[in-house]
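Heads up, one of the protein chains got dropped from this complex, but the rest are sitting where they should.
What follows is chain A.
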Amino acid sequence: MLRMSRAGLADRWTLFVGALLSVTLGVALVQSSLLLLISAATSSLEDGDAAVAMLGIMLGGATFLAGFIISSTFAFTVDQRRRDLALLRLVGGSRSQVRRLLLGEALLLGLGGAALGVPAGLVVMDVQEWLMHRFEFVPEGFTGQWRMWILGVSVGTGLLLAIAGVLVAAHRAARVRPLEALRETGPAARVMTAGRWIAGLLFFGGALALMIVAPHGGPAGGQAMAMNVAMPAAVAVVAFAPLLVPLLARLMPFGGGVLGSLARANVRDARRRSASVAAPLIVLVALVVGNTGAGTTFTTSGIAEVARSTRADLVVQGRVPAGFTDGTVSTELSLPGEITTGQGEDQETEAISVLVVDPAAYSAVHTTPVAVRGKAVVAGPGGDVPTSGTVHVRLPQGDLGELPVVGAVPATMSGGANLLLPPGLVPEAQLASASAVSYVALKPGADPAAVRTALARFGPVTSVGDWLKSDAAARNDINQKVLLMVLGLGALYALIGVVNAIVIGAATRRREFAEARVTGLTRGQVVRAALLEAYAVTGAGLLLGALAAASALIAAVATTSAVTGTATLDLPWTLIGVTALVALTVTGLTSLITSWSATRRAPVTLLAARE
């Protein structure tokens, strides 16, 4: 069986390039992430948590995506090879032999992927290291260390990814009936299988539930839920792709003429192929547009919310001393701290940030009453702490003891300090290390330019609008970087998936192309019809991806409306444009190259062999 697997791979290697590439990339990423993770975890890094978390996400993401692509590649190739597999059954192959044939192919792919993945992993590690330095996850001088045992892990990863990826396809292949070998064109095997319906409905339900619940989840919960809508929505749309893609693709402008109608007929006829090309595009658009769109929406909504409730004109990054007479000043001092809540078994300690404020000035500037006085504290806009009872607060340089919590200011979208403390509770010596921000509301009639100059003595001065923007950006920094790296990875995989599907499609279409040419089409016309078809399918994929992304955006808008009272939507148009452009370029180029090379041999040689 292994010999047949090898012959099959050698003869139809184009079908497997994409799968090999995904195994290679999967092995490389797992190896590199794992080495860096071990190095970061054992090197007693100051601030290693973010790095470890990021690497953990990369590790999981790479494994999941590699598995996803490999299994969809195998599912697709099995569909395209039904006749071959049926033929094997016809001449006496048993079901388990068909399964073993595919497992053998996966085994070889796994080994090949590992062999390429180990050296590729070293390159990937350089890139990841560079990115981690660049994004300041790790200090200068941090490097990943090579471990010998990783070789075993990498080979194991390659085999596991490939074998796990092929299992479903092998099961499906074993049910191919011998008679299918006799049909000239593969039967329109049922594309909407029961599994697809179930998965589609299940994930659709999941996405819908998240969309409904997100607005009720509060600022933090709502954001987390909205950011998780895109993935299940994408999976649901992908499951229904064989129904939806041909439907949408036919609506694309094909132009008139014989090529247009040929392309349109092909899209309708080859639902499975169209769906396979569109699927990774749907995931790509849903992930990139859905998640970054939800992210920018939340950021913009957070800034607008704070801006609406803030009555200030200027912000000084420093302490404005008492005695400033041109307006109200709320000087706010921020310190890291620890809070312990609960008793005995239920006791919990958390890292928080505290803000020492002047209650009267804070109330005036942020238009919300704060009842801090004496030892009484209030939950801040960052939430996450009890709003009544007592809490035990510790600061880096001293224990503040048990403090009563007497209220809360409204939690905001963009978060902020978790606890507000009255002045006088923290000794002045400990406040020296605090970072200070002073909000200044000008008296009517004061000259902004003059005040600005006067305030410059105490620290850099900005308008309140600019300050809110840069503050929100700084707060989202780590999240954005992690999101960026993970999205980048996802996008890379999705593109491999697209290329893969087109290559497989073209490789199995040689005969169809040859028939079109003997019918009277020139090579150029065949290539152009294939290109038209690729564009129609890409367009459909982009639209469906946008549909999945829209569900994430609806959840985000509903959440901003519920939390801040104003529905906000802010879309990253440049990114959307770039994504669409990249998708169209990649599918266009791949289609051109593959259909050009698939029509290289003279049509008669292809039609003569009835294999």
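Keep in mind that, in the parts below, contacts are C-beta pairs under 8 Å (C-beta built on N, C-alpha and C of every residue); 3 or more make two chains touch, one makes a residue touch a chain; residues count from 1.
Criterion: contacts and distances are computed from a predicted model.
Visitor: Can you match the unshown chain of the complex to its UniProt protein name from these: "ABC transporter ATP-binding protein", "Acyl-CoA dehydrogenase", "TIGR03915 family putative DNA repair protein" or "Nitrite reductase small subunit NirD"?
Guide: For the chain not displayed, UniProt's protein name is "ABC transporter ATP-binding protein".
Visitor: With the full complex in mind, choose from A:Ala53, A:Leu151 or A:Leu182 the residue touching the hidden chain.
Guide: Of the candidates A:Ala53, A:Leu151 or A:Leu182, A:Leu182 is in touch with the missing chain.
Visitor: Using the definition of touch stated at the top, determine which of A:Arg95, A:Arg147, A:Lys375 or A:Arg523 touches the missing chain.
Guide: Residue touching the chain left out of view: A:Arg95.
Visitor: Which of these touches the unseen chain: A:Asp84, A:Asp384 or A:Glu515?
Guide: Per the contact definition at the top, the residue touching the missing chain is A:Asp84.
Visitor: Which residues does chain A use to touch the chain missing from this display?
Guide: 4, 7-8, 10-12, 84, 87-95, 97, 178-179, 181-182, 184, 605-606, 608-611
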